[in-house]
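Below is one structure; the comments refer to it alone.
What you see is the complex with one protein chain gone and the rest in place.
Letters are used for the chains, namely A, B and C, taken in the order the chains are written, and counting of residues starts over at 1 for each.
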Amino acid sequence: MARVVVDVMLKPEILDPQGEAIVNALPRLGVTGVSSVRVGKRIEIEFDGEPDLDQAREIADKLLANPVIEDFTVRVEQEESVQP
Amino acid sequence: MARVVVDVMLKPEILDPQGEAIVNALPRLGVTGVSSVRVGKRIEIEFDGEPDLDQAREIADKLLANPVIEDFTVRVEQEESVQP
Amino acid sequence: MSTKIGVITFPGSLDDRDALRAVGLAGAEPVSLWHADANLRGVDAVILPGGFSYGDYLRAGAIARFAPVMEPLMRAAAEGMPVLGICNGFQILCEAHLLPGALIRNQHMHFRTRDLWLRVENHRTAWTSSYEPGQEIQVVLKSGEGRYVADARTLDELEAEGRVVFRYLGENPNGSQRDIAGVCNAAGNVVGLMPHPEHAVEALTGPSTDGLGVFTSVLAHLARVSSGTSTATAGAASR
Partner (left out) sequence: MTQQITLDSVEHAAATPEVVQPYAELGLREEEYLNIREILGRRPTQSELAMYSIMWSEHCSYKSSKVHLRQFAQKQPPSDRLLAGIGENAGVVRVSDTLAVTFKIESHNHPSFVEPHQGAATGVGGIVRDILAMGARPIAVMDPLRFGAPDHPDTRRVVTGVVAGISQYGNSLGLPNIGGEVVFDPCYQGNPLVNALCVGVLPVERLQRKAAAGVGNVVVLLGAKTGRDGIGGVSVLASATFDETSQQRRPSVQVGDPFTEKLLIEACLELYEANLVVGIQDLGGAGLTCALSETAAAAGTGMRIYLERVPLREPSMEPHEILASESQERMLLIVEPDKLETVLEVARKWGVLATALGEVTDTGRLVITWHGQTVVDVPPSSLADDGPVYNRPLQRPSDLALLEADRAETLPRPTTPEELRATVLRMAASPNLADKTWVTEQYDHYVMGNTVLAQPEDAGMLRLEDSGLGIALSCDGNGRYTRLDPYNGARLALAEAYRNVAVTGATPVAVTNCLNFGDPEDPAVMWQFAEAVRGLADGCAELGIPVTGGNVSFYNQTGSVAIHPTPIVGVLGVIDDVRTRVPMGFAESTDGHVVFLLGRTQLELSGGEWAWVTHGHLGGKPPAVDLAHERRLATLLSQARTRRLLSAAHDLSEGGLAQALTESTLRRGVGVRVSVPADLDAFTFLFSESTGRVLVSVPEERVAEFTALCDQHEVPHTRIGVVDASSGALTVEGQFTIPLDELRRAYSGTLPALFSGTTT
């Protein structure tokens, strides 16, 4: 089954404290070598019928992202199995 | 430049109130035909050097995802330009 | 005929009854408005109250912006009706593009409740005319997504046009750019602020009664409008 995925990320110039907090927490896990982390949203939309990219783009533009602070991308994705 | 992207989604059986609220709001935007929306996190990790998938997986497991309620996937992504 | 001030209840609004109480204390007639209403029931001004409309899901204010009542509200705002957004109401006004900028998660990432001081930077808006220029007032802040952001050009514009209405004094509580706590539109009739003036209207339950001025301001403004002596809506630009 196919679904549409909308990725929403804060614009690069907007400070992302969540990402910063993760970067700062990494040394506690023994991880070094990470220069930056940004946290955004991944929104999966399932349509009743065929996935409709145009409609998804409209939803993203009007509702899912706030253009003042966020950028988004829209794509169709084949369902993949989760690999923990 | 390459980065590692971690997608974190609620496990399918876990209630996603955000997704529900979005689905319920769509008719007011004139959108019908969407059966479900799930909202998760997209986390972009930039490494100083080569992206390290194993390390990213560990960060995801320990810090980014809550294994009790969330699943995650980790992948290397070529930076793409944003298409609003 | 008394002045009617409406307070919109969205699903998840929480401080709606507090706003209604403040309106009453200020001497106006409080009117409850419902998010699904198609009109504003003849009110003279509207308050969008605090709370978590639609659970603050997705982004605070993002879903409420599409409520049916927002259509007549947008029209009325364009025609100069005083509109005030408090906390979640401010977030809704930004999402609806009635006010510039956006409110995002606090820099320290916690919800924070605090009594704090603001400076009234513009006392010529519909909602601040009772204050002295530069008056310092003590009110309540309680929010998790209260960090005001906008691009540098917008911020400069706001500053230049005197549209920063309230600024935090002392330690910046949430990382808001340029310590901005509240802004207005170009005409000065639409004001939004993160802190809660309606929780500073009674000595018994709030840190001060400084917040009452917001509600008495709009009454004075409406009185001026109806007597034809209004100058205030244009006030934003003339700081």
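Of note:
One rule holds for everything that comes next: a contact is a pair of C-beta atoms (placed from the backbone, for glycine too) under 8 Å apart; a residue touches a chain by one contact, two chains touch by 3 or more.
All figures in this text were calculated on a predicted structure; none of them were measured in a lab.
Residue C:14 is the one among C:14, C:169, C:186 or C:220 that touches the chain missing from this view. On the side of subunit B, touch with the chain left out of the figure occurs at residues 10-11, 13-15, 17, 20-21, 24, 63-64, 66-69.
What subunit C contributes to its contact with the hidden chain is residues 11-12, 14-15, 17-18, 21, 50-52, 54-57, 108-114, 140, 142, 144, 196, 198-199, 202, 204-206.
As a working rule, only the chains that are shown with their structure count from here on.
Centres computed as Cα averages put subunit B at a distance of 34 Å from subunit C.
Taken residue by residue, subunit A touches two or more other chains at 63-64, whereas all remaining positions touch fewer. Residues of subunit C in contact with at least two other chains: 58, 63, 66.
Across the complex, subunit C is touched by residues 17-18, 21-22, 25, 28-29, 39 of subunit B. Residues of subunit A touching subunit C in their complex: 10, 13-15, 17-18, 21, 63-64, 66, 68-69.
Those residues of subunit C whose C-beta lies close enough to touch subunit B in the complex are 54-55, 57-58, 63, 66-68.
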